[in-house]
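Taking it in order: structure first as structure tokens, then the write-up.
Not every chain of the complex is shown here; the ones you see sit where they belong.
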Amino acid sequence: MELPENIQETIQRAITEDVGSGDVTADLINNNRQSKARVICRENAILSGKAWFNAVFHQIDRHIKIKWNFEDSDFISANSTLCTLSGNSRSLLSGERVALNFLQTLSATATQTKQYVDCIAGHHAVILDTRKTLPNLRLAQKYAVTCGGGVNHRNALYDMILIKENHIIAVGSITEAIKQARLLHPTLKVEVETENLKEFYEASQANADIIMLDNFSLEDMQIAVAKNKGKSIKLEASGGVDLSTVKAIAATGVDYISVGEITKNIKAIDLSMRFKEIPSKH
Amino acid sequence: MELPENIQETIQRAITEDVGSGDVTADLINNNRQSKARVICRENAILSGKAWFNAVFHQIDRHIKIKWNFEDSDFISANSTLCTLSGNSRSLLSGERVALNFLQTLSATATQTKQYVDCIAGHHAVILDTRKTLPNLRLAQKYAVTCGGGVNHRNALYDMILIKENHIIAVGSITEAIKQARLLHPTLKVEVETENLKEFYEASQANADIIMLDNFSLEDMQIAVAKNKGKSIKLEASGGVDLSTVKAIAATGVDYISVGEITKNIKAIDLSMRFKEIPSKH
Amino acid sequence: MELPENIQETIQRAITEDVGSGDVTADLINNNRQSKARVICRENAILSGKAWFNAVFHQIDRHIKIKWNFEDSDFISANSTLCTLSGNSRSLLSGERVALNFLQTLSATATQTKQYVDCIAGHHAVILDTRKTLPNLRLAQKYAVTCGGGVNHRNALYDMILIKENHIIAVGSITEAIKQARLLHPTLKVEVETENLKEFYEASQANADIIMLDNFSLEDMQIAVAKNKGKSIKLEASGGVDLSTVKAIAATGVDYISVGEITKNIKAIDLSMRFKEIPSKH
């Protein structure tokens, strides 16, 4: 699990969004006042997003101290204290909402991913994410997926070739599309989306690196898996995947199961930050 | 419903996130090829986000034509065609995912807001949003809330004073906090979060503009509403609001009900984009 | 008095503006040379802008030491030494002009504000600023106004509603404009600009938060104040305010007097920076 490069920049924009020209309520508080606070997680969850949370407070005030009791990817049971913070009271109050917004969103992604991963425990398949993400949080959510035990599919349009129905129509055939892809981008993997067994056979013949089985019946998936035995081609199930169907899909023997829901749907984890004043020294 | 100023900038970052150094699969397609496409909404929803959707395609290729059948705020019944697009095939394919990610997320926010708004129809109260938003999508989601019939609370920390428990402890009392707020920022409204009727009375005496009744019982809310009769102070219910409780809260006669869920939880609206080739002219 | 968020960014642009590709004269000086310097204020003034001055030197060279003898808001008598600096000679010379440009401009704003504030001492009214500011120095000047004892009106178009003549014409009436403003932005204060007592009465009836009395005669102001007695509406005098008229205006009993001159006119405070070489150690 590698943290993305753009955390500081993402946080800078989020602080600008929320604090803008200044926190007008924090003005009420004496600038020397110190506080302690703790973040409590109100429900069972998988933790994700410590680096974003830390970055918020450290950009606002680099003297804020944060002590964590857990690591990203840890299972958190309801009502645990995730971390304690101490430092300038204004800074803690100004950063609270932005920091929690990241933590509740990324932990939601990790937690939901973990449910899928747990469902298919014991099977060969792994859970992949998709490009169906919250705008401008792509890399952060991909990180959260790995915290939940999922594996990252391509980041974006630039790092892998994924030939879909419309590309195939435009080029003429699956075989021709794969051939051209190899020629233009010899260092990139080539995946082909197939809608039925006939297309699957063609993609297999043309030696794609990964074949997506889009909305295949369980029976057709099993046939594809059987035909693929001994080959280095990977098979990815896609379409109609939810918590009620994922286990049966894994049982067919596919290598990957891609799930849009883990990144496009969010049920924010319920977090709260409790303050305690630090008596001033004189 | 006013569109925020930052749409073009938000979209520019989202395209960079998804397209980066280039769409390596679009390379397969002849650069002169033209396509048509239509976006279908697979479930009942409230539409929100046309301006973001349009901006994606127009930044990628200003010659793309988009014809919409609906306006933001419209109710969409399942399987309706939202819009049709035509233009360069590569451009349509490169923009598809980013454009849909915005539309599915913002329509989700609008749709969920509408459920709350419908629940309290006939009552005096309005549904307010909160600062519990998806990071870096604050203004976009606030716009989506208005599409669903909600009303915007403060944008951020800069445009209103909201005195919470910790500010009160730091300053000494509710009365003192309001007094200082008036002095420092005479042009901003002052809201106070109260936890019980005693605090409510003090805030009322000190003439806050808005008093938040945080986690009040229905009975205490009714008492607060009764005591407030004839005053220009507005009352905002907050905490423990969900679709099962919102109607009873509205019935107490409060002015505002703020709901974090409408912006922090997302169930992406199910959209898909279908392509049709345009036969080339020679 | 809260410092704005954008100081570092403002200073970065100002350094780029003045230093650009490099200070070609500083090249003449040995890079190891150390100097001391002090900034002298040549006339009576109210100090404002220490944070901007410090930021200039710390962005150019974080090893520069600055020791201040005064705080922002302090009265400075002519020929006082404001601060002493020590460090690399080149860095001190390269930062001198930019740092002084900020200090002389912001102290000018604070000093001029103080003249108005002193004029109305003993009266209930406070001096407000306006949006008539030097382009791209809005927040810095608003801070300087508070150093001079003034109070900030709205920052900008985003944080308060101020209905002017033309908005009223467009909507139909003052009453209708206030009603719509309340509906669209319940968390923002609503001010109405009125040109005569008739408009004042309508705005008062419609319960604006603040009523601007624009170019009212002293007699009409007194009538408006009398009519407003016992109400929570605030009255703001505006138009034709200068040092010769401000005291009489305050005597009418208005709550606020807004003065464009304190931010749009500048008589830069006369500052100079004197250098002293530090003998090198060997």
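Letters A, B and C mark the chains in the order given here, with residues in each chain numbered from 1 onward.
Note that in this section a residue touches a chain if its C-beta (ideal position, glycine included) is under 8 Å from a C-beta of that chain, and two chains touch if they have at least 3 such contacts.
Quick caveat: nothing in here was measured; it's all calculated off a predicted structure.
Visitor: All chains share one sequence and 3 are in place; how many are there in total?
Guide: Per the structure file, the complete homomer consists of 6 copies.
Please note the rule applied: only the chains that are shown with their structure count from here on.
Visitor: Please identify which chain has its centre, taken as the mean of its CA atoms, farthest from the centre of chain B.
Guide: Result for max centroid distance from chain B is chain C.
Visitor: Give me the ID of the chain with the smallest distance between its Cα centroid and the all-protein Cα centroid.
Guide: Checking distances from each chain centre to the full centroid gives B.
Visitor: Compute the distance, rounded to whole Å, between the mean C-alpha positions of chain B and chain C.
Guide: Between these chains, centre-to-centre, one finds 34 Å.
Visitor: Whole-Å distance, chain A centre to chain C centre, using C-alpha means?
Guide: Chain A and chain C have C-alpha centres separated by 45 Å.
Visitor: I'd like the Å distance between the centres of chain A and chain B, where a centre is the mean of that chain's Cα atoms.
Guide: Whole-Å distance between the two chain centres: 22.
Visitor: Give me the residue numbers in chain C that touch at least two other chains, ranges are fine.
Guide: 155
Visitor: Would you pull the chain B residues touching chain C in the complex into a rising list?
Guide: 126, 128, 151-155, 158-160, 183-189, 191, 207, 209-210, 232, 234, 255-256
Visitor: How about chain B: which of its residues touch chain A in the complex?
Guide: Those in contact with chain A are residues 10, 13-14, 17-30, 33, 35, 89, 93-94, 97-98, 100-102, 104-105, 131-139, 155-167, 169-171, 177, 180-181, 184-185, 188, 260, 264-268, 275, 277.
Visitor: Taking the complex as given, what residues does chain C use to touch chain A?
Guide: 2, 4-6, 139, 155-156
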